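Note that this is a trimmed complex: some chains were dropped, and none of the rest were shifted.
Letters A and B mark the chains as written, and numbering starts fresh at 1 in each.
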Amino acid sequence: MITLTSDFGSPYPAAMKGVIRRHTDAELIDVAHDLPRGDPRAAAFWLRFVLPEFPPAVHCAVIDPGVGTDRDALVVRAGSHVLVAPDNGLAMPPARALADEGEIEPFVVDADEPASETFHGRDVFAPVAARIRDGLGDDPATATAEGVAETLAAMDDLSPAGDPVDLVLPDPTVERDDAGEPVAVEGEVLAVDRFGNVVTNVPGELIRGRDWVRINDELTPVAETFGAVDKGDRLVTVGSHGYVECDVNDGRGDGAFDLRPGDSVRIVADNVSV
Amino acid sequence: MITLTSDFGSPYPAAMKGVIRRHTDAELIDVAHDLPRGDPRAAAFWLRFVLPEFPPAVHCAVIDPGVGTDRDALVVRAGSHVLVAPDNGLAMPPARALADEGEIEPFVVDADEPASETFHGRDVFAPVAARIRDGLGDDPATATAEGVAETLAAMDDLSPAGDPVDLVLPDPTVERDDAGEPVAVEGEVLAVDRFGNVVTNVPGELIRGRDWVRINDELTPVAETFGAVDKGDRLVTVGSHGYVECDVNDGRGDGAFDLRPGDSVRIVADNVSV
């Protein structure tokens, strides 16, 4: 199985699939091709969320603002999974989630001169992913971490990566009262989805059970569903990724809260009765 | 085969596919993941239109505004097809279309506590669909209505559903003249597609052959193609689902006609010569 992720829209991913079909008939599953353009951190967040649901697979993820520069092409073994991605850090957060207790082994791809300056998804990453998948074969024994490690070690055009770019999704800072209860969190916006929902790095359990919190000083209701507030009204909820989201029912949270990826967000407990 | 339908956008359906791949390597076909958010009726309409094209399959459809409440998870046998969906009625109109003369058998899923409050597509519906598909096996004999019924009956976590929510897509009221010819129809808007085309429940044959009709009193040309009217102009046409649509060439019908899902629409014959 090869999963495919990009910010390419359409029809570019089909060109990658055509190239892969010249090497292998392995199953292809699209993760997403509408991720935020040129944003490796948003991609890292979404892949860390989605990829651990899969059984061992080769994951080809091309969000590549540095295409055409001398950034490396990376192959990362994460336990019995393999990630193929540009060396901009996006592969590392999902690799840590996939490896669990397993080892993470990064490799640099010694690629031929690609046919294009701008479409390395087709010219570099898809062929590498296809050849790795082909190398793994269909023997279940190669789907173990050891089997995958041996397959990668045997590939001529992979060499151990000395110092791959890492991208660490930030942790929030939690302020607690004397009883150890959280009273405030300094977090950060990790991603804005295509509906304008603002995904933070603040774990959902920090707001569960509360009715109201202050988001950057603005009093906002906590709700489990969008429908709990009127259309056009703001709310704070916990997304299925487990993190606090700043949303608007039938509207865009990024505009209403004035929050973009990378912005800091302060969430303060508030015991209002209304 | 498992078909997948949702209002999740991306990349959430990929998480469902990962979960399914842990249970079965059955083929996965996306029906749509951009259906109107939280609108079981629109989903019922589109699934009733699309699913009957498929050979026997397991259809997993998650449009689930009640996620996190105590609504049941439902499995519905419709002839040799199986629908897996929240118990909000969306499964019943396509089930009736798929069962044809066959029997409809609804079951309630006795699900474990799901891992999330909000992503039962991943935590409840995808695993159930995968286990059903896995239980059916690849023996063509199980693809008969009887084979499917036996497989479902043998599943420990399914019990007959006493009174599943039904959702009946409304029928229009037709007024006829003394000769039995239709002169007016009271219909309803079933869905608005992403281009703003307004799909009604009025069968296309009621306007075929006419040049003009009144839509809620507004004189509108009947056309077979958008290009028959100028850009920005309104028209009435018959969509490939066979129902009357209120559209605008290169524009949005929902805005121009001021029609939303659930609104009533009166279509009156008019013999204008222009």
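Simple rule for what comes next: contacts are C-beta pairs under 8 Å (C-beta built on N, C-alpha and C of every residue); 3 or more make two chains touch, one makes a residue touch a chain.
Worth saying up front: this structure is predicted, and the values here are computed from it rather than measured.
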item	value
Given 2 visible subunits, total identical subunits the whole complex contains	3
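Just so we're on the same page, only the chains that are shown with their structure count from here on.
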item	value
Magnitude of the superposing rotation for chain A and chain B (Cα, nearest 5°)	120
Touch list for chain B against partner chain A, complex	9-12, 14-19, 21-22, 25, 28, 38, 65, 67-68, 116-119, 122
Of all residues in chain A, those that touch chain B in their complex	1, 3, 5, 27, 29-35, 46, 49-55, 57, 193-195, 224-227, 238-240, 242
